[in-house]
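The structure is given below, and queries will be raised subsequently.
One protein chain omitted, others in place.
Going by the order they are written in, the chains are A and B; count residues from 1 in each one.
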Amino acid sequence: MIPLQVVAIVLVGLGGLAVVAARDPLRQALVLGVYGLTLVILFVVLQAPDVALSELVVSTVAFPFILFTALAKMRDRE
Amino acid sequence: MTVLCVVLIFHSAHGTITYWFGGWHPRNGIAIGISFSVEPLGAGIAALIGALMTAALVQSIDYFEEEVPPHFFVLMLVFLASMIGFALSSDLFNMFVFFELMSTAAFGLTGYRIEHRSVLQGAINFAVVNGIGAFLLLAGIALLYGRTGALNLAQIGQVLSRHGADGLVIVAFGLIVVGLLTKAGAVPFHFWLSDAYAVAPAPVCVLFAGVMSDLGLHAVGRVYWVAFSGVLGNGHADAVRGVLIGVGLLTALVGALMAFVQAGLKRMLAFIVISHVGIFLTAIGLLTARGLAGATVYVVADGLVKGALFCAVGHLARRVGHTDELIAHGRGRSLPLTGTVVALGALGLAILPPFGTFVAYSLVERGAGGLGYHWLPPLLAIATAVTGASVLRAAARIFLGLGPAEDDLLVAAPRGEEADEGMRAAPRRGFLLWGPAVALLVAGLGLGFAPGIAAHAVQHAERFVDRPAVARETLHGAPPAPLPHVHEQIGAAGYAYGAGSAILAVALAWIGLYRRRIPEAFRRAAGATAGPAVQRLKLLHDGVVGEYVTWLTAGAAAITGLLALLTR
Partner (left out) sequence: MSFLPYALAAWLFFVGLYGIVTSRHLVHLVVCLGVMQSSTYVLLLAIGYRTGKKAPIFTSGVPTKVGAVDPVVQALTLTDVVVSVVASALILALVIEIWKRSGKLCRCSAPPCSAQPAISCPHGSTTSSRLRSRQP
């Protein structure tokens, strides 16, 4: 139980760093999706399944989708 | 809505009205439900919100060139609801939600007229800085919840007062205060404010300047008195007082100085908002009932005056097409009424007796005197004088055509900020444009003539700062404490400061207009000493959002660190 939590915490920490370090927005959107997934794992092991479900929808599906749409709009205008 | 809020003031005068949503009343003093607590001071702020919103909505009918789309009104009403919710809520997390809702509606409104980049840049600075402020606030709330297991302010106060003030409580208090001060725009969290207020449409600015900033301060007062006064009040009060007054004074003086060197009226008014936020923060930071009463009356009176000024600026923008005092030099001669409103408003800002702002200032002055802080009132009077002077100078240039039309001291506003480029100066002489300005000004200045307003405010503030009684009333439904007898008399010192500030304002405005008539040697000496500092300060306010965030973090660390250090 506890080792699992430690692993999840380390994963989230690395994920956050990776998101910030990815300077290209398109790549960053992808990394963000993965980061959201690590957060979901962390929430599950912290006994918060409902938060994990909403986070799953928001940060691995909805938010990258919004980002991609925004980036696509910008690409159109270029 | 306004009428409802005014009714609320009188109703809650007999005792705090607490409404528990969904009927979740507290049992045995433990609150699970979410509640609104209405006491006269909060209801006063809510009434101010209602009044300003009415004025802004009336003006926006004529202000925009095209038909106003429905979503503008929807945003305005959401903004109204969230502000009133924030002012009345007595639940910390609810306050956070209203805080976010308010910010979201507000930055939607800021970016409403997308004519130029600077508008969007202002809106984004606003959104990012306020977002981070909200995270700090939420982190503070979370820590506090971890310690007390409660979100209701009164209950937090009860739990906290049983324990001592340890590091966690101090850090939580620091984070919450920083989050709220970010909204209020205190130095060094104020950079977003001047960018955002300068670009928002004038009717929206009426609300931003009139109440949104001051709401953050009102919340600081409420959080301190209802939740933290039990644990921080004895022993640590001096530390909290020192930090709040220090930040407040710095804000008041920096804001006043920056206002004085602006040429664009909207940006100038934005810095005046910052300066006066500093004054209110100082008044709340006195941590006395009289200081709190003074701050509340000041917020209401000053909010009405600032709202009137922004309405007048909106009228000017509509008729003349520009609000930069150097460009619009003399072009406002055809608008004597608006000119009078601006000039009177400026004198109101400079606390000329016997206007409403003066009554509030005299309360603050006596509050400071009661603590032995006799050096404080003159400094505040200087800040009010400088802010009044900058508006007077601009009014003289625009409406009377006095003074030279160029001045290298002043900062010109970036292109597209003061004049809406898409908006031609249409000769619309609608009552809807200048009517709200006159009404707000009359209300703001006339507040000073309301009989016994100072005494009433102090009475209710006295009751409000009695934390155990408030907690009993909220959580156990105990009858309210009887109103203490208070006799308020404005002393000679108060009149002296008020008159002095107004005279100083006129004098400074004259200096601002006719600097060249001052002897050369004196001018050069003053320029050599103050010039570089002012220049640096100006440059500081031109940064990008990254710099603002750095300042925010530094300020947050400094305030929390200072609190921790002083309460050791």
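Methods note: a contact is a pair of C-beta atoms (placed from the backbone, for glycine too) under 8 Å apart; a residue touches a chain by one contact, two chains touch by 3 or more.
Note that the structure is a prediction, hence the values are computed from the model and not measured.
Chemist: Taking the full complex into account, find the residue in B:37, B:59 or B:121 that is in contact with the omitted chain.
Modeler: The one listed residue touching the chain not shown is B:121.
Chemist: Tell me which stretches of chain B touch the chain missing from the display.
Modeler: For chain B, the residues touching the absent chain are 93, 97, 100, 103-104, 107-108, 111, 114, 116-117, 120-121, 123-124, 127-128, 131-132, 135, 138-139, 142-143, 145-146, 151, 408, 411-412, 414, 539, 542-547, 549-550, 553.
Chemist: At which residues does chain A meet the chain that is not included here?
Modeler: Counting over the whole complex, chain A touches the hidden chain at residues 2, 5-6, 9, 12-13, 16-17, 19-20, 23, 25, 28-29, 32, 35, 39, 42-43, 46-51, 54-55, 58-59, 62-63, 66-67, 70-71, 73-74, 77-78.
Quick note on the criterion: only the chains that are shown with their structure count from here on.
Chemist: So the centre of each chain is just the mean of its C-alpha atoms; given that, what is the distance between chain A and chain B in Å?
Modeler: It comes to 38 Å between the two C-alpha centres.
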